[in-house]
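Heads up, one of the protein chains got dropped from this complex, but the rest are sitting where they should.
Coming up: chain A.
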Amino acid sequence: MTEAAYRIQGDTGEWEVVIGLEVHAQVTSNAKLFSGAATAFGAEPNSQVSLIDAAMPGMLPTPNRECIRQAVRTGMAIGAVINKYSRFDRKNYFYADLPQGYQISQLFHPIVGEGQIEISLDEKDPEAFTKTIGIERIHVEQDAGKLMHDQHPTRSYVDLNRAGVALMEIVSKPDMRSPQEAGAYLSKLRAILRYVGSCDGNMDQGSMRADVNVSVRKPGAEFGTRTETKNVNSVRFVMQTVEVEARRQVEVLEAGGKIVQETRLFDPDRGETRSMRSKEDAHDYRYFPDPDLLPLELDDSFLEECRASLPELPDAKRRRYEQALGLTAYNAAVLTADADTARWFEALLAESARVQGKGEQEVARAAANWLLSDLYGALNKLGKDLGESPVSPVQGAELLALVADGTISGPLAKQVFEIMLETGDSAPKIVEDRGLKQTSDTGAIEAVIAEVLAKNPGQLEQYRGGKEALFGFFVGQTMKAMAGKANPAVVNELLKKALAG
């Protein structure tokens, strides 16, 4: 990679930032990691709590196969080692949102070992600047409940809906060196999780959050002491955290201070990180293997089933869009960055090919262009995302087919699309109802051309005198007179003849 390295300019020279992320991703599953309770977001407090989640006396955890399956599939999607033998450990500490008095996690034997993710640092040309970020491990663990401090003046309430929900903790290696890399890593990881379907990636609902480990050093020196900023919940905030925390550390070091290994919090309103607790206050978690659970042993048929169920992943899809469908690198990158976008595009593509009776590669460019410019432009104005699009892939394909077979012109298609957005009607219906059908009737067009030439004798004379640039003027006049409904190719042909006299 040739991109200029990210450096912080300090009084004593340049500093390099070293970043590692621990991402907590909620596993998409109907039930919790060790109980059958539901996991829907936003439910009434304590309405999704089983006896096990509430840690009633004598209750025992039993692993949820679906959660294990999703963790394994995620591991496979990042090319990681899947550990056929893994084990659950207890992390012991007291807190009101932790009913058991311990969290069941995997410290000693995680289910997924080392893997990697390739990130692109140039959106326009994804292959130009890439970097491979190592993944140390993925383990599964229980989420805690949450405390509500705003319900009563002197008391705190506990909501255990989240208690016991399955999380994957995805731990990167300290391989990132800039806020951009951290942001690209998190975005790419989220894209992969969504493709795999193992996490919905909704950071604003807490389904995905990152602990950001940051240290600084003089380029090439040993790693510095790191701090960990907890629970950062958007890509933008992760990038800001890296920036402000690295700068803070440089300031501390250059003032002769030392970085303390500690847990910090990011305050987006003030754009700063604050100390939460230092290493000295750290809990002794007394990890030990959970004696209620047997080691998890995965057999080959289970792994095979997991592998067979993996979808095409973003990198592979992007390359296929470029190579097989002939899309530009940029379009391919944008269309594959998110699983939902790619799914929408592929539905549009399949339907377009079907209604036009052509191969996907023949309709792909028009479909991509329409989606990324016309549809995205419209959605932008409406403040909606693709999932809320008022126009479906099938309706989009109908519109594209009308353009492809010459029924309407490109400019007319934009008008029709506007009407589709307003009314929800299909393109063929709009064209039919409003008589927008493009005409190739040479007689009608010739009559209009004759009129246009008669009305503009000056221009005609100039044209015939050699000013051929006026051809566009005559096309425009003709189209205008025909309210855009004339087939441009036919207009061109007939105009040339008429102008030649």
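As a working rule, contacts are C-beta pairs under 8 Å (C-beta built on N, C-alpha and C of every residue); 3 or more make two chains touch, one makes a residue touch a chain; residues count from 1.
We take it that contacts and distances are computed from a predicted model.
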For the chain omitted from this view, which of "ABC transporter permease", "Acetyltransferase", "3-hydroxyacyl-CoA dehydrogenase/enoyl-CoA hydratase family protein" or "Glutamyl-tRNA(Gln) amidotransferase subunit A" is its UniProt protein name?
"Glutamyl-tRNA(Gln) amidotransferase subunit A"
Full-complex contact with the absent chain, from A:Gly13, A:Gly79 or A:Gly101
A:Gly101
If I consider the whole complex, including the chain that's not displayed, which of A:Pro291, A:Gly357 or A:Gly410 touches that chain?
A:Pro291
Residue in contact with the excluded chain [from A:Arg90, A:Lys188 or A:Arg264]:
A:Arg90
Cross-chain touch to the chain not pictured, restricted to A:Gly42, A:Gly58, A:Gly256 or A:Gly501, is A:Gly58
To test your reading of the contact rule: which positions on chain A touch the chain that is missing from view?
51, 54-63, 90, 92, 94-96, 99-102, 156, 158, 284, 286-288, 291-294
